[in-house]
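Notes for the one structure printed next.
As you look at this complex, bear in mind that one protein chain is not there, while each of the others sits in place.
Chain nomenclature is as follows: A and B, assigned in order of appearance, with residue numbering initiated at 1 for each chain independently.
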Amino acid sequence: MSLINFIDYLGTFVFAVSGVLAGTEKKFDLFGVFILGLVTAIGGGTLRDILIGSTPVGWMNDEIYIYIIVSAIPFCYFLKPYISKLKRSFFLFDTIGIGLFTILGLEKTLSVGLSPLIAVMMGIVSAVFGGVIRDVLSRDVPLIFRKEIYAFACLAGALVYLGTCLMVSTDIAMIISILSVIVIRILAIKKHWNLPFNPA
Amino acid sequence: MSLINFIDYLGTFVFAVSGVLAGTEKKFDLFGVFILGLVTAIGGGTLRDILIGSTPVGWMNDEIYIYIIVSAIPFCYFLKPYISKLKRSFFLFDTIGIGLFTILGLEKTLSVGLSPLIAVMMGIVSAVFGGVIRDVLSRDVPLIFRKEIYAFACLAGALVYLGTCLMVSTDIAMIISILSVIVIRILAIKKHWNLPFNPA
Partner (left out) sequence: MSLINFIDYLGTFVFAVSGVLAGTEKKFDLFGVFILGLVTAIGGGTLRDILIGSTPVGWMNDEIYIYIIVSAIPFCYFLKPYISKLKRSFFLFDTIGIGLFTILGLEKTLSVGLSPLIAVMMGIVSAVFGGVIRDVLSRDVPLIFRKEIYAFACLAGALVYLGTCLMVSTDIAMIISILSVIVIRILAIKKHWNLPFNPA
């Protein structure tokens, strides 16, 4: 298993935990909790695959994603009291995950012959739309539309990747761009960055 | 018309009636009521077809589904006072319908070369996601996420089908698995089964 696979699976797990916890708060039953974990973890990549016409969607060819998502349920059940203490680790894995998902989504879109602009958009979709679908299904206004710099960290990471790819190997470009996502997201929280849109 | 076709069409009609009635309660207009009947009846199969890459989606090649859904509108308009008296028959047709939709969805997914695990998931999606989309569009938290054993009856039916297929013909396996769905769902209601998920 390469490092990329490992980060991919870890990111999937952290996303699934976020969905399972959201379902728990809404008092969903076991099925609802599973579906919310599933859409949070793989909803973004699924939407990307549907839009670019790469079907059956990616996770259907690698069952390990399902096992990872299922395993998030007992994890949350038994460890819920401790998850809040793991918040910092989770935040880090989540941020590494969105960085990686952005780059993998971007690469997959380029690989089917679409333009860099569309690839950047699909990279962001891969990273953030799982959370959007989670919020729609649990009847919240999508969080990311209101107070997260999250999507812009993905945008920055995607642009850094496209730029550095011209100069260094894709492996190094990937590391640099994921680091950019992490730095931007941490700075955004420390400095209370946000992007209000208040026309006159 | 085979028995399978007949059950398929009857299930579609019962699902459409459920959508039309939901739209009526929300005071939707004629267009809204039609859309809600449509997504309830064919939304699950549509999502399955999109995910597995079987497009144009199935109902586009057989217009009878549209006619069945349209016919649910005058049915509800003229017979609304009597529908509550038909509740038992509707519950039975609905349960037979979800059992059949699960098996047909499972079979279609296997037929495009995907694995049994994915096929079971897509069987459940076929049977229950029409109702999820109905609830999202009418701005309810999806019912199935909170208090229905419905999805687990489909899961059980799918597993029974896969298991019995190894021993008997697919026709007999289908009958056995649909009967399992009916029995589980009736028992679930009589015995007040549910699947709460309450971590510490």
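Here, contacts are C-beta pairs under 8 Å (C-beta built on N, C-alpha and C of every residue); 3 or more make two chains touch, one makes a residue touch a chain.
Just so it is clear, the model here is predicted, and its values are computed rather than measured.
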Item to check | Full-complex contact with the absent chain, from A:Ile42, A:Ile103 or A:Val132 | outcome: A:Val132
Next on the checklist: With the missing chain put back, one of B:Gly23, B:Gly44, B:Pro142 or B:Gly157 would touch it. Which one?
Outcome noted: B:Gly23
Checklist entry - Please identify, in ascending order, the residues of chain B that touch the omitted chain? => result 23-24, 26-33, 35-36, 46, 50, 55-57, 60, 63, 66, 73, 76-78, 80-81, 136-139
Next on the checklist: Across the whole complex, list the residues on chain A that are touched by the chain not included here.
Outcome noted: 50-53, 55, 112, 114-115, 117-118, 121, 132, 136, 139-142, 144-148, 151-152, 194-200
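Rule of thumb we're sticking to: only the chains that are shown with their structure count from here on.
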Checklist entry - Degrees of rotation, nearest 5, to put the Cα trace of chain A on chain B? => result 120
Item to check | Rounded Å distance, chain A centre to chain B centre (Cα mean) | outcome: 31
